[in-house]
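Of the protein chains in this complex, one is absent; all others appear in place.
We call the chains A and B, going by the order they appear; numbering starts again at 1 in every chain.
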Amino acid sequence: MTQDVTVPPIAPPPESALRDERRADRLDRIVGTVQRQGALAVLVLVAAIGFAAFPNFRSLANAETILISAAPLALIALGMTFVIITGGIDLSVGSLYVLGGVVAAYASQWGVLAAFLAPLLLCGAFGVVNGVLVAYTRMAPFIVTLAALLGARGLMRALSNEGSETYLVRSEAFRAFGSGEFLGLAYPVWLALALFAGGAVLLGRTRFGASVYAIGGSEDAARLMGVAVRRTQVNVYVLSGLLAGLAGAVNAARLGSGVTVIGVGVELDAIAAVVIGGTLLTGGAGTVAGTIAGVLLLGVIQNLINQVGSVNISWQQVISGAFLAVVVVVQTYLTRLRRIQ
Amino acid sequence: MTLLEVAGVSKTFPGVRALDDVSFALQPGEVHALVGENGAGKSTLIKVLTGVYQPDDGAVRYRGEPVSFGTPLDAQRAGISTIYQEVNLVPLMSVARNLFLGREPRNALGLVDERRMNREAADVLTRYGVRTDVRRQLGTLALGAQQMVALARAVMVDAKVVIMDEPTSSLEPREVETLFGVIRDLHAQGIGIVYVSHRLDELYQICDRVTILRDGRVVHTGPLEELERIRLVSLMLGRDMAEVRREGVTGFTGEHEVQGAQPVLRAAGLRNRHKLHGVDLAVRPGEVVGLGGLLGAGRSETLKAIGGALPLDEGTVEVAGAPLRRRTSVGAVKAGIALLPEDRKAEGIVPSLSVRENIALAVLPRLSRLGLVSEKKIDTIVERFMTRLRIKASSPHQRVGDLSGGNQQKVLLARLLATAPKVLLLDEPTRGIDVGAKAEVQALVDELAAEGLGVVLVSSDAEELIEGADRVVVLRDGVVVGTLDGADVSTEGLLRTIAAASSAAASAATQEEAS
Partner (left out) sequence: MTDVAVRTPAQRVRAWLPAYGVYVAIVVLLLFNIAFTENFLAWSNLRIQLIQVAPVVIVALGMALVIGTEGIDLSVGSVMALAAAFIPLYLGYGVVAAILVALIAGVAVGAVNGLLVARVGLQPIVATLALLVAGRGLALVVSDSQLREIRNPGLVELGSGSLFGLPYLVWIALALVLTVAFVVRRTVFGRRLLAIGGNRPAAELAGVPVGRVLVTVYVVSGTLAAVAGVLAVARIQASDASAVGVLIELSAITAVVVGGTPLSGGRVRVWGTVAGALLMQLVVATMIKHDLPSSTAEMVQAVIILVAVYAARERRSR
């Protein structure tokens, strides 16, 4: 398919130009690495401090606690990563998470399959609406998903008698999924790991993933280069909705009920985790691995503050917020540095 | 067989006839130059060819068949690739990813075969003289290299026609050579190339035929070799050498009386990385100094640098003998410099605000006390300028976005004049406005000069420049290559300087870059 082009030999660029080029290459690689792996480095650092300072932090049980409590947020943040890389945002995931939990608990009376399918269908449908409105009406993702946040919350409360009724999980198998373990790790953790692996492949190794990056990098250029912009946009919002619903189901399985009073601000935690993980909120760059690091970092900070005991646990929010600010300021600076040279 | 052809195409936008019965034909294996000044209709023609616009009238035929591309993508799929002046790739993605987006090589599992993709990308790009790690973000490459990636991508999609819109504007001489090598190669393969550029040297080096557009019409088409360089320029600028008609073409009245020997504006050694390489300029009160040169010569950049809107690496600006200390727009406005930007919509009007608010915007502090604006003072000043500039709006409260181009331009001029400036920098003040408003704006420039303002005028309209300016400073590639004074301020003088400069200045600018 490539037409053969033979260009006559040209004079090699001067040595000084090559040197500049090499230096630019090196700087670019360093900056790129910091952008991609910064969250991981800080995670390792913070965990190391935890290891050194808190005996309780060291235990295997504690590690498992961190992982299992991070699992729902991880799923939500995974979907959010895709949305943010396209340059969008999904505020509805917190509500969908709760809605998914309530629906899963309610549907568990018809078996474990229903408990998974019902939230996926319902939250996926919300994702379709979000995606179609964003892609086809050109309304701002922020406002579309804000409306979906309200709509999903309303629906959740309508289904749960204004939030006062907590459905108990009726399926033993579903409950077992929430509490069981395999090779020492809880099923939800395995699920999250598997989905993250799948997400990494989807984003990094498929044409769909390439489209996601291209749209976020430059929607106009992507369109000119033949990317199916609208279809891809719809898909990422559907993915985000599905994952939020699944996170709700996982949480319901773990708690044994569809709790209605959680989920406020989960969308913001997810956005924070994604951004801390090195994904640019302006779109076009980011990785699934960075998001894991971001989610775990938030979890570890919370865990460590719990370990300290005497300190108000709200410091966790202060630190997370400050962390977010520092990360985005550094990101902005690095991006500029990369552009200028 | 003609490869791509348009016959009798017209395209009208509200108030402007962008293309008027234009015909154009591209043969296989031909490099066809498409030239014309800004607003001549080049970009509209390209957009018609690539499916961005549908023509009102006339037909587009591709390989003998009538076609109607709905989108640029349709055109691309049919084999018409376009390389735009601004690189239309994704800066945050890797070079290889950009090259292969949508056509990534895949392995047995259907996953992108990254290693193969990178290897093939490196192979392809080496042939285009781009030697870089293809995993790097595209945006970190030099613009020239990015342009090469865009070209490589365009050729890779089995193009039969490649349209290049100012492909060399960001290339270094070495890269231009590479580009020409690629073009010759495509040429040999029977691919048709439409080549848009303002660099005359390049046209004569690489193109076989030329079509010259002016005011939406084809004014000449034929082999390039037979066309004298100065004749090409005169056709482009619309001044027939033989018959220079002076009277009544513009609203300008002629010479201005220069008041005082001390310059009101003095700019010295303006340098900005890629755009300006040491521009000097002095304007005395009452004087209109024109900046001449072709597109990309650094005219707008010079104005922006003086107006504080373009950061400078070096250089000084003085207004009435006092150097500007804060090199920002705020500082420039305070010092008495008023800049009319080239792009009225993007940098000029605030479309959502009324005529009144737009006029008052730059002088709000002066029309207010303790932060409260005085509606009466605003009304006075708005009324004064609306009358003086004959701004036609249903009321001062009409949204500027709803006005015609000419009236928007007058509103902007009113905003500038309200600041009582000492220096007026006008960048294409009459572009895209109707004839009546054009004459009014030109007469106004005369009036303001007579009042003692120093005016710098940038215009692609040769008549406007010649008749409006007392002195014309000609730029080329960010350096001053000549100044026309007194009797030399003539169409012929201007054309000669530009045509001569286009060969002489290129090498000068290159040396500048290297130092």
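As a convention for this text, contacts are C-beta pairs under 8 Å (C-beta built on N, C-alpha and C of every residue); 3 or more make two chains touch, one makes a residue touch a chain.
It should be emphasised that the depicted structure is a prediction, and the values quoted were computed from it without experimental measurement.
Partner chains of the missing chain, restricted to those shown and counted over the full complex, are A, B.
Across B:D402, B:E451 or B:D485, the single residue that touches the chain missing here is B:D402. Checked against the hidden chain, the listed residues B:E347, B:D379 or B:D488 yield one contact partner: B:E347. One of B:G144, B:G181, B:G216 or B:G307 touches the chain omitted from the figure, and that residue is B:G307.
Of the listed residues A:T166, A:T282 or A:N306, the one in contact with the hidden chain in the full complex is A:T282. Chain A meets the missing chain through residues 89, 133, 137-140, 142-144, 146-151, 153-158, 162-163, 264, 268-269, 271-272, 275, 281-282, 312-322, 324-325, 328-329, 332. Although one chain is not drawn, its touching partners on chain B can still be listed: residues 14-15, 307, 309, 329-330, 332-334, 339, 341, 346-353, 357, 360-362, 364-365, 368, 371-373, 375, 392-394, 398, 402-407, 415, 419, 434.
As a working rule, only the chains that are shown with their structure count from here on.
Only residues 1-3, 5-8, 10-11, 13, 21, 24-25, 28, 32, 201, 204-207, 209-211, 213-214, 216-218, 220-227, 280, 284-285, 338-339, 341 of chain A touch chain B when the two sit together in their complex.
Touching chain A in their complex are the following residues of chain B: 72-73, 76-77, 88-93, 97, 101-104, 106, 110-112, 114, 120, 124, 127-129, 131-133, 136-137, 139-140, 153, 155-156, 158-159, 174, 177-178, 181-182, 184-186, 189.
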